[in-house]
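Dropping a structure here in structure tokens format, bear with me for questions.
Only one protein chain is missing from this complex, and each of the others stays in its spot.
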Amino acid sequence: MSVVSVTTGPRRGWKSVSTWIGAVIVGIAMICALFAPLLAPHDPFAQDLGKRLLVPFWMEGTDPAHLLGTDQLGRDYLSRLIYGCRISMLIGVTVTIVSAVIGIAIGVLGGFLGGRVDDAVLFAITTRLSIPVVLVALAVVGLLGSSMHLLVITLGLLLWDRFAVVARSTTMQVRNLDFVAAAWCAGCSRFRILSREVLPNIASHLVVVATLEIALAILLEAALSFLGLGVPPPLPSWGLMIAEAKDYMFFSPWVIVIPGIALFVLVLGINLLGDGLRDAFGTHRTDT
Amino acid sequence: MSALLEIEDLAVSFGRTGAVRGTSLTVERGETLCVVGESGCGKSVTALAVMNLLARGARRTARSMRFQGEDLLGLSDTGMARLRGNDMAMIFQEPMTSLNPAYTVGSQMTEVLRRHKGTPQRVAVDRAADLLARVGITAPGLRLGQFPHQLSGGLRQRVMIAMALMCEPKLLIADEPTTALDVTVQAQILRLLAQLQRDLGLGMMLITHDLGIVARVAHKVAVMYAGKVVENAATAELFASPRHPYTQGLLRCVPVPGKIKRDEPLGSIPGTVPRVGPDFEGCAFRERCSFADPTCEHEIPRHQAGGAHDFLCRLPA
Partner (left out) sequence: MLQFLVRRLIVALLVAATVMTLAFILTRLSGDLAVSIAGPNATQEDIELVRKAYGLDRPLTSQFFDWVGRAVTGDLGESYFFKARVSSLIAERMPITITLGLTGLVIALLVSLPLGILAAVRENTTLDRVVQMVALLGQAMPSFWLGLILMITFGLQLGWLPISGTGSWQHYVMPGIVLAFSAIPALTRLTRAGMIQAMGSDYIRTARAKGLSRASILLKHALRNAAIPVVAIAAVQLGFMLGGSIVIEQVFALHGVGFLAWESIGKNDFPVVQAVVLVLAVIYVALTMLADLMNAVLDPRLR
């Protein structure tokens, strides 16, 4: 007998490896964020103008006390990086909480009530998408002055669209399922149906969206701080670190390479974890 | 002269499922072979295996597969593509989705001819219009410029048939071409296929689970069960003296006016077609068969019942 055509099916394992990588990255970031004062070898704000722009450990002439070198003001780069992780995680999580509350409320209402309410929700989403996020966030911070609170509220008010889109569509699906109809028939109140039947069933989709939003918020904070209208100095935000080191990048490229890679790896880790969660929950991509 | 299509011992498996397990079929020129059986018995997979259109992940083996004497097993992908749509054509069960929604009927019909014969577009359009008229579509010129979504299911299946005929194939494989259509349209399409087969001298492999269709159009019949042909016979012979218990069961499920008495219950075969592995031994029908005994778990001999009639059962009776 002759074999004519054989094709292999999907292989497993690779997906779980990448999920684990993501989980480890996020885990390390969370430890850095929570225990920054214990982990940082130096005070991230302490300037030492005698030790400016010391090179990191892989280059010649490094100072063993400063593993990742120092910045243009002689502040320890590793310590600033660890404190920067705290800022990134803090902003990512708080912005996502604000936007999740807004987006889920809007989306669930539209999907659950339908009709005029849903038309209004769709209109709100369209309007929100037409507003340029970076520009408006910059304008708000520029006009009102930079602070962490303002940044979180502004980004939270701008990033709820994906939560709303996903909450709306999944609520619509769940609304039409038999057990929700059964709950209606049993005389449950709207609030009870929403909280007991709908929300638990759309939660897995929303968790996946949340990971994406945390990653997006971290990137946006970095971009705004880079433009000088995000986290106020001397806080060690990674975006701000890149902005402050920009003038030295042609002679000491590592001053922007280090915080950039930290940012990239953290966002990648969150996305890998989100992808893994999506597969684990069996939900489909909703962001395109 | 060799047969039009000759398959020996075809086997197709998807992972641990043996969809087709040693099927042998022959289609002569100008002859209609009906392949019958319940859903999931391997009819469609057999057809797709002949066309080499199996989905990814399928494993196809055979002792030999010849089309007009040419070995299909040794043929490259491009060699096979040159045969498909040209000397052997196929129409499918799903007329609603089998045409590309983005292109007009005309463009989808003419591209076959341009591909295989290099026919100029203008000539190809004329042939497409002729064939549309031939399959009973009025205003063919108008239809050529229309998109699939503007046509009904029956019309789309007619377009599929006309498209299959563009290159004057020798063999037409029709995989349940009427299943998705309304009953009245089903009869029209069948009549059309039978007529085209006669007029053009086509060899046809018609896959169906409808024995009424078989009785009307087939020259000979192959009954499939769980990936094996359990009975081969000329049509009249099969209906007159079915030998395999499964064939007998199938025939009992068909109401025949005059033969069946009022209030008499129609026959039915309990259970469904089992999923079996490629190395399954014995008769796959034994669990639903009233004649089964322990010997059915071993290799089953193929009995000859005279002429071209054979069947696969331990009972020679």
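Letters A and B mark the chains in the order given here, with residues in each chain numbered from 1 onward.
Heads up, the rule we're going with is that contacts are C-beta pairs under 8 Å (C-beta built on N, C-alpha and C of every residue); 3 or more make two chains touch, one makes a residue touch a chain.
On a predicted model such as this, the values are computed, not experimentally measured, just so you know.
**Student:** Which of A:Trp20, A:Phe35, A:Phe123 or A:Phe281 sits in contact with the chain that's absent?
**Tutor:** Among A:Trp20, A:Phe35, A:Phe123 or A:Phe281, only A:Phe123 touches the chain that is not shown.
**Student:** From the list A:Asp76, A:Glu197, A:Glu213 or A:Asp275, which touches the chain that is not on show?
**Tutor:** A:Asp275
**Student:** Of A:Ile31, A:Leu73, A:Leu113 or A:Leu219, which residue touches the hidden chain?
**Tutor:** Result: among the candidates, A:Leu219 touches the missing chain.
**Student:** State which residues belonging to chain B touch the missing partner chain.
**Tutor:** 51, 53, 56, 77, 80-86, 89-90, 92, 94, 97-103, 111-112, 115-116, 147, 149, 160, 163
**Student:** What is the set of chain A residues that contact the non-displayed chain in the whole complex?
**Tutor:** 8-11, 14, 18, 123, 126-127, 129-136, 138-140, 142-144, 215, 219, 222-223, 226-227, 229, 239, 242, 246, 249-250, 253, 256-257, 260, 263-265, 267-268, 271-272, 275, 285, 287-288
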